[in-house]
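Every protein chain of the complex appears in place save one, which is left out.
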Amino acid sequence: MSAIAQTQRRAGAFLNVLQTNPTLGVYAVLVIMLVACALFVPGFASSDNLINILQRSVALSLVSFGQTFAVVGGSLDLSVGNAISAMAVMTSLVMAGRVEMMIPTVILVIAVGMFIGLLNGLIVTRLRVNPFIATLGMSLFIQGVLFSGFDNFAGSVPREFEFLGYSTVGPIPVGVIFMLLVALGAYFLLRHTRFGYHLYGTGGSAEVARLSGVRTGRVLIIAHVLTGLGAALTAIFIASRLRAGAPWVGQGFELESISAVVVGGAPLSGGRGGIWGTLAGVLILSILSNIFNILNVGAFAQDVLRGAILIAVVAFYTARIRR
Amino acid sequence: MRKFHIAAFFLFVALLLTAVVVAQEENPFLTMGDMERQLAQLEMEPVGPEGKPWEQMLEPIEMVDTSMYAKEAPWRVCFSNASVANSWRVVGNAVMQYEVTQHPEIGEFIVTDAQEKPEKQISDIEDLLTRNCDILIVSPATTEALTPAVEKAAATGIPVVVFDRGVNTTDYTTFIHPIGGFAFGAVGARWLAEELGGEGNVLALRVLPGVDVLETRWQAAKSIFDEYPGINVVGMEFNESDPAKAKAIVLDYLERFEINGIWTDFGGVSAAAAEAFVDFGVDVPPITGEDFNGWLKAWQANGYKSISPTYPTFQWRTAIIAAVRILKGEEVPKEWVLPQPVITAENLDQYARPDLPDGHFAMCGCNEIEGFLEELWGS
Partner (left out) sequence: MESTFSTTQTPIGQRLRRLLSKVPVILIVLLVVLILIALVAPTFYRPVALLNFLKRAAPIIVVAIGQMYVMLSGEFDLSVGSLITVCAAVAANVINNNPDNLALAFVWVFGIAIVVGLINGLIVTRLNVPSFVTTLGMLLVLQGAISIYTRGAPQGGITDNFRVFGRGNIEGTEIPYAFVIMLLVIAIGVYLMHFTTFGRRVYAVGGNPVAARLSGVNVGRIKTTAFVLSAVLAAVGAVLIAGFSGVSSLSVGQGYEFQSISAIVLGGVALGGGRGNIAGAVMGALTLQAMFSLLNFLGFPLPIRLSVQGLIIIGAVAIAARRGRT
């Protein structure tokens, strides 16, 4: 009897640790998933398949890293989907198949992404519009401009530009290396700079942060600029994968990136979460897509499972052990 | 800071205006050559077995030798689907599954679903390429975006069948599609203009801007209407394939104009458009439709004046038939153009099915299959 109680207490303590450190919790989910899939899903554990999972994660992870900054700051960005579409179109339109335009275009697109983020940040902080509305409005605005300008795939990227989406270094795709480098950079910004420190403070409690001398408005604006940057990187990567941008290629990234961040253990109320959690969140979503493919799960059932798993994973983080 | 706000605002407006100016430029979809070719194909006699349009072809100019792909059965056939997000794709997917059961040589049929996301579909194809497929079938989520993925698949040495929307490469083994959007749009527009005697106000109802397969339908219709000086296109409105929006739009127009005819690029809103006239208390004018069963039912029950061009779902069957031929080493056309039958008042009774749901598409090549429709719709 007491042995059972003790095991229960131990299990409870283990769960408690997982829940007080969300990133650990996320990785626990990820590891359990990997082990279960390796055991029960035929062909899952092959190196080709694992590399595909990583490759599949690149586009979503870049924008999700950006989204992480907004969410940690207690904000969010619903405009990234349409912004990605717009910037993907811009990438292929400006490059127009010319090799010499590759670098200028990348710089331009990154600048545009950061500018959109800057506008979002200004609207949220200076005009005091709730981020949900500010970025929803921005999203509609961008979509309107985009659809009045473009009907279809516009322009194209030169073959050389496809190295980002398709080349490999040894067995590892360039895109995956790029993803990890961006993750490292984002991690450094978030955890080892004054800005990152202030961002956590702002998201945790803007009032306290302001009282202790943090310029919360500026911090939040920078966070939104970085979210825009993440969207720009995804747009560039997608343009490389698709060889051209079209006005609808980014649709769905807004809710998916927020899902990834949340599955990665960051509460939408801000102040917590991190890049490695988000990366794990993206990987969890990619593994789901991958095993749905392997197991031939019907498209309608996939929706049901995705929804239920999303809720279940977050419920796992938030559940409190009853004593 | 205030100055900055103002500057940002003006920059925004400038961006908006630029976009609008760009929008006025030449539309890339309308190349008269394509349109004339499609209109000519409408008149052509197809090659192939009578009564089985999904096995027929128009102008099979270039045949591809596939003897190098011949393989011993059982085969593993892989299919990267764009989505089953609407009932056109649901019906197509079902007839495709049926066709698979007709070929015992197909040992395994693996399907992935990209939920209309081109980027996901590329990853799906990469997944499939690790699974030793004997042939890959692709229904692209959007024209052209799948080009690199199809090239990559072809480079691994397996045959690739593309259908519905196209890709911007010829690395595929065969590309299957019905005649096309120009023909679809032109059939309805020509009929409507003639029905009105070349005189009257026409309202065009479209789904969305910027969708390639729908854009061609409108381009063709517009150029036909332009031929009739008496036809006045009073409006072109988008309904996002929502019947409620379509009905509201028509009611708004009836407040302001006398509408003598409706042209649609999607038959799913035709019935709602007709109802707007009924609710407004005027006679229902000629309305173009599609093989969408909801419209065929309304058309039949109320005796409306209509014509319904089709973009047949039977092409999903053809994809499997082509795959089987290729794996047997039989030749297939490089571009397999399928006929695009038209539903008129004369043959309406053959296609309208009051016992089936609105979302069914009649031109599925499945009406004669024993038990198929009951199985599909559970009726």
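Letters A and B mark the chains in the order given here, with residues in each chain numbered from 1 onward.
We take it that contacts are C-beta pairs under 8 Å (C-beta built on N, C-alpha and C of every residue); 3 or more make two chains touch, one makes a residue touch a chain.
What you see is a predicted model; the values in this text were computed from it and never measured.
A.B. asks: Any idea which of A:26, A:145 or A:246 touches the chain not displayed?
C.D. replies: Counting the whole complex, the residue in contact with the absent chain is A:145.
A.B. asks: For the full complex, which residue in B:53, B:118, B:200 or B:294 touches the chain that was left out?
C.D. replies: Candidates B:53, B:118, B:200 or B:294; residue touching the omitted chain: B:294.
A.B. asks: Touching the left-out chain: which of A:50, A:108, A:177 or A:310?
C.D. replies: Of the candidates A:50, A:108, A:177 or A:310, A:310 is in touch with the missing chain.
A.B. asks: Which residue, A:28, A:41, A:136 or A:180, contacts the hidden chain when the whole complex is considered?
C.D. replies: A:136
A.B. asks: So one chain is hidden, and I want to know which residue out of B:84, B:145 or B:189 touches that hidden chain in the complete assembly.
C.D. replies: Checking each option in B:84, B:145 or B:189, the one touching the absent chain turns out to be B:84.
A.B. asks: Since one chain has been left out of the picture, which residues of chain B touch it in the full complex?
C.D. replies: 16, 20, 84, 86-87, 90, 208-209, 235, 237-238, 240-244, 246-249, 251-252, 255-256, 268, 271-272, 275, 279, 292, 294, 357-360, 376-379
A.B. asks: Even though one chain is hidden, which residues of chain A still touch it in the full complex?
C.D. replies: 123, 127-130, 132-134, 136-148, 255, 258-259, 262, 267-269, 298-308, 310-311, 314-315, 318-320
One rule holds in what follows: only the chains that are shown with their structure count from here on.
A.B. asks: Centre to centre, by mean C-alpha position, how many angstrom separate chain A and chain B?
C.D. replies: 34
A.B. asks: Flag every residue of chain A that touches chain B in the complex, lowest number first.
C.D. replies: On the chain A side, the touching residues are 43, 46, 48-49, 52, 55-56, 59, 119, 122, 126, 141, 144-153, 162, 165-166, 238, 241-244, 246-249, 251-252, 289-290, 293-294, 296, 298-300, 302.
A.B. asks: For the complex, give me every residue of chain B touching chain A.
C.D. replies: Touch residues, chain B against chain A: 1, 4-5, 8, 12, 15-16, 18-20, 22-23, 27-29, 81, 83-84, 110-113, 115-120, 122-124, 126-128, 130-131, 142-148, 152, 168, 209-210, 212, 215.
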